[in-house]
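Here it is, the structure in full.
Shown here: the complex without one of its protein chains, the others still in place.
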Amino acid sequence: MKTQNINTPAIELNTSTWLNSDRPIKLNELIGRVVVLHTFQMLCPGCVLHGLPQAIKVRNSFSEADVVVLGLHTVFEHHSVMGKEALQVFLHEYNIHFPVGIDQAAAGSDIPLTMQAYGLRGTPSIILIDRKGQVRLNYFGVIDDMLLGAHIGQLMAE
Amino acid sequence: MKTQNINTPAIELNTSTWLNSDRPIKLNELIGRVVVLHTFQMLCPGCVLHGLPQAIKVRNSFSEADVVVLGLHTVFEHHSVMGKEALQVFLHEYNIHFPVGIDQAAAGSDIPLTMQAYGLRGTPSIILIDRKGQVRLNYFGVIDDMLLGAHIGQLMAE
Amino acid sequence: MKTQNINTPAIELNTSTWLNSDRPIKLNELIGRVVVLHTFQMLCPGCVLHGLPQAIKVRNSFSEADVVVLGLHTVFEHHSVMGKEALQVFLHEYNIHFPVGIDQAAAGSDIPLTMQAYGLRGTPSIILIDRKGQVRLNYFGVIDDMLLGAHIGQLMAE
Partner (left out) sequence: MKTQNINTPAIELNTSTWLNSDRPIKLNELIGRVVVLHTFQMLCPGCVLHGLPQAIKVRNSFSEADVVVLGLHTVFEHHSVMGKEALQVFLHEYNIHFPVGIDQAAAGSDIPLTMQAYGLRGTPSIILIDRKGQVRLNYFGVIDDMLLGAHIGQLMAE
């Protein structure tokens, strides 16, 4: 399996389905725009209290022409209670309207395939992809709004 | 069915099971202490972002000898994704250690039985029961910490 | 000089003047009500960022018939820039409308007289006086809204 490095082209997301989108999202179709990819689990407090409100703020702060916001549900524990139906309710209740992919389950591992490919250490993680399609940030945990804004601003200006 | 009024004895909770307790909690065994009952749904944003952190703060702010904190999971929508197993994961992930009862499902209604009896309008709702076992507050929505503290302080002093 | 102890009658405030009041405030005229006395300095960050907003919340949360909120400007450093005129501007800009006394300067000491009498360790400090006129809490630093509310609620119920 390929592993994602910083400053190299983003590996395509491997998902079983997408919510809030009528068709699968392909990263290679987003070349030219900055992509902010929030990976989360719906029962992860750090995601619910910080990461997802921040993702919503990113969505509301920048033009869709410049910045794409995507969610990725990377369930690596308690799989039975964080399935697609539960996630749909969660997105509805929390008013999350940007596209959210469900990371593809792996045979023989609790860790889904995109999470493995990107070497994510847990949730929430945030991945920034520049206009050329290269991964520029892969951050595990809570990042301050000002710093995240600065990263996005830099990528927008390139 | 009896309906709970203010300043009358609290109707006993009707639950299918209790989590974080090795035996069912009975209100009539808590006479002599103030009871703070937080009713919630695990996928309700107002509960997760405000009500439950406040309930945890109540638990950490007062002695168990004076104040009992109980949760009640009053699921009235999306029942299939907020069952007992999901709630167990939720309580574990959010570090909620006080007892939480699961409100008893009603035949022919989405609204569980204790929620019906107490006339709850939604989640979160907070119910305060005085040392004599009488309901003194039945509040739907978000209540400020200072005001909730004042209510609890008054009941503690009686 | 008398020194204030807990659970004893409150020593009368010794002030040079009062702002937001057309006459001097006397504690012995407030018997029957709970008194919340916030002591502060206008250039103390903990007072401006926490103590005074909390005092305003106390004022807005309880009836004036039950709870009196008073401020006391206890300047013990930088006296030349925290005089009466500066304090007037400060109260105006921060929309503080409850009465604020100016603690009486002491001959030969930077610490004003009421601050000395009450043994205050710094600012902000909060003093709670019960309906009988006895000091029940003398707290230096930041106190959580819920705990302060509980203290006030207990004194209201007595």
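By letter and in written order, the chains are A, B and C; residue numbering begins at 1 in each of them.
The criterion applied here is as follows: a contact is a pair of C-beta atoms (placed from the backbone, for glycine too) under 8 Å apart; a residue touches a chain by one contact, two chains touch by 3 or more.
The structure presented is a predicted model; accordingly, all values stated were derived computationally and were not measured.
K.L.:
Which of the chains on display does the removed chain touch in the whole complex?
P.N.:
Its contacts among the visible chains are A, C.
K.L.:
Any idea which of C:L43, C:V142 or C:A157 touches the chain not displayed?
P.N.:
C:L43
K.L.:
Go through chain C and note every residue touching the omitted chain.
P.N.:
Touching the missing chain: residues 43-45, 48-49, 78, 80-81, 83, 85-86, 89-90, 93-94.
K.L.:
Mind listing the chain A residues that contact the chain we can't see here?
P.N.:
Touch set of chain A with respect to the missing chain: 54, 57-58, 61-62, 144-158.
Heads up, the rule we're going with is that only the chains that are shown with their structure count from here on.
K.L.:
Can the chain contact pattern be summarised as a line, a ring, a star, a complete graph, or none of these (other)?
P.N.:
line
K.L.:
In terms of residue numbering, is the interface formed by chain A and chain B classified as same (over half shared) or different (under half shared)?
P.N.:
same
K.L.:
Distance between chain A and chain C based on Cα centroids, please, to the nearest Å.
P.N.:
50
K.L.:
Distance-wise, how many Å sit between the C-alpha centres of chain A and chain B, to the nearest whole number?
P.N.:
Roughly 35 Å, centre to centre.
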